[in-house]
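Left out: one protein chain. Kept in place: all the others.
Labels A, B and C are assigned to the chains in the order they are written; within every chain, residues are numbered from 1.
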Amino acid sequence: MTKSTRADNRFVMPRRVEFVDTDMAGIVHFTAFFRYMETAEHEMFRTLGLSLVDMQSDPPLGWPRVSCGFDFLRPLRYQDAFEVHIGVAHISRSSITYEADIMRDGKTLARGHSTSACCAVGPGSEIRPVPIPDEIRAKLQHYLISTPRTEPKQSGKTMEGR
Amino acid sequence: MTKSTRADNRFVMPRRVEFVDTDMAGIVHFTAFFRYMETAEHEMFRTLGLSLVDMQSDPPLGWPRVSCGFDFLRPLRYQDAFEVHIGVAHISRSSITYEADIMRDGKTLARGHSTSACCAVGPGSEIRPVPIPDEIRAKLQHYLISTPRTEPKQSGKTMEGR
Amino acid sequence: MTKSTRADNRFVMPRRVEFVDTDMAGIVHFTAFFRYMETAEHEMFRTLGLSLVDMQSDPPLGWPRVSCGFDFLRPLRYQDAFEVHIGVAHISRSSITYEADIMRDGKTLARGHSTSACCAVGPGSEIRPVPIPDEIRAKLQHYLISTPRTEPKQSGKTMEGR
Partner (left out) sequence: MTKSTRADNRFVMPRRVEFVDTDMAGIVHFTAFFRYMETAEHEMFRTLGLSLVDMQSDPPLGWPRVSCGFDFLRPLRYQDAFEVHIGVAHISRSSITYEADIMRDGKTLARGHSTSACCAVGPGSEIRPVPIPDEIRAKLQHYLISTPRTEPKQSGKTMEGR
């Protein structure tokens, strides 16, 4: 059973590898794992009635990435069915850290993490970090991971505007 | 001054942001930074008369990624001219760790790292780690970074075959 | 009514626009439409118990693209739910032409077509056109479009080996 090892309240997104995701080495190109993690992040937000792109709020909010990474354990190949298991590891004043496992047949293929900063988008499309709105903070508790692998990010380490 | 700390023998690859690299937030999508780093890695090898895809050697060699990540400091935008500064941080028995800075006008926009394992590709396209050939190891000294940011990877932590 | 003209036995693949598919113009980048069409093509094959990448057959078979195109009528945006309606317009000796409509809420957003040649992949990964195997030809009748928009391709116009 794939999910039984997952005491955490992670969001699980099933997918299948597409041909365009492969490279000449015959396996999925590593950048596809980052796309899979991002798509799961957006879908997780959607299940909470939230959106990672909210141009209707005042000011408009976006979530530029502060850092992210992956450890790759096993390759993924054309037509493989796999799952992204994503959850919230940390929530600070203005940033969220996710952890995501790429799994196939109950085995972990890759372990990812990603931190995004909640930013207000100005009229000239310049961006600056703002506190995460309470509604978002409250709803994200739903997917909080009990035993995260990663350390919380230091405060002060956020994306600078241009 | 960001650049003055760069006494290192890094390979520098200049590029310009393409339209397709942007997303609806008006900035370069984070996955593009990983592509930039990978392309610089391949070009760095090429300057040494090496190739990261060597199907002529016996057995054929490839370099699947073991881990990689980026810290993003400032956004990159459409038509921006930028540079990837890449060098070799660590060489172990069968893996290489690179560090790459994305820079624009002398400022660091993002700091990346990536570790790849030297793998033999079998007839069924299964892969297994092998020692890095001496010629490659010797040539890569040319781009060795004197003061790497990252720690060397533990041995034993390599990509498993499928 | 757009949909009433669709008596055809097309394969319908539902999808949702991902963030990475957008560009700084705020709409889906046009290359994503080609990926959607390709993915639908692969899924259509899968429903027939076939695969567009068959390295087990002797010789291995692949389907390099001979030509393709899209007419774009309306934009597609972040999080839009849409469908790819794909079918087989023509089958010649060694090539297949597909037609695909990208639809949202019953409206056609884009009309695509694509022709691929059935090719044998040689040991040096060189490729040459071969007749489409009878089994594939027979199964594809299932998705044959009764009134294709496109003309059949001239014979002789196939991909040359390198």
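Please note the rule applied: contacts are C-beta pairs under 8 Å (C-beta built on N, C-alpha and C of every residue); 3 or more make two chains touch, one makes a residue touch a chain.
Keep in mind it's a predicted model, so treat the numbers as computed, not measured.
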Which displayed chains the hidden chain touches across the whole complex: A, B, C
Among C:Gly62, C:Pro133 or C:Pro148, residue touching the chain not depicted: C:Gly62
Full-complex contact with the absent chain, from B:Glu38, B:Glu83 or B:Glu99: B:Glu38
On chain B, residues whose C-beta touches the chain left out of the figure: 18-20, 35, 38-39, 42, 46, 51-53, 78-79
Residue ranges of chain A at the interface with the undisplayed chain: 19-20, 22-27, 29, 31, 78
Residues from chain C at the interface with the omitted partner, ascending: 24-27, 30-31, 34-35, 38, 53, 62, 64-75, 77, 121, 125, 127, 159-162
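Operating definition for what follows: only the chains that are shown with their structure count from here on.
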Interface composition of copies chain A and chain B: same or different, split at half: same
Between chain A and its twin chain C, rotation from the CA superposition, multiple of 5 degrees: 180
Centre-of-Cα separation between chain C and chain B, whole angstrom: 35
Separation of mean Cα positions, chain C and chain A [Å, integer]: 31
Set of chain C residues in contact with two or more other chains: 19-20, 78
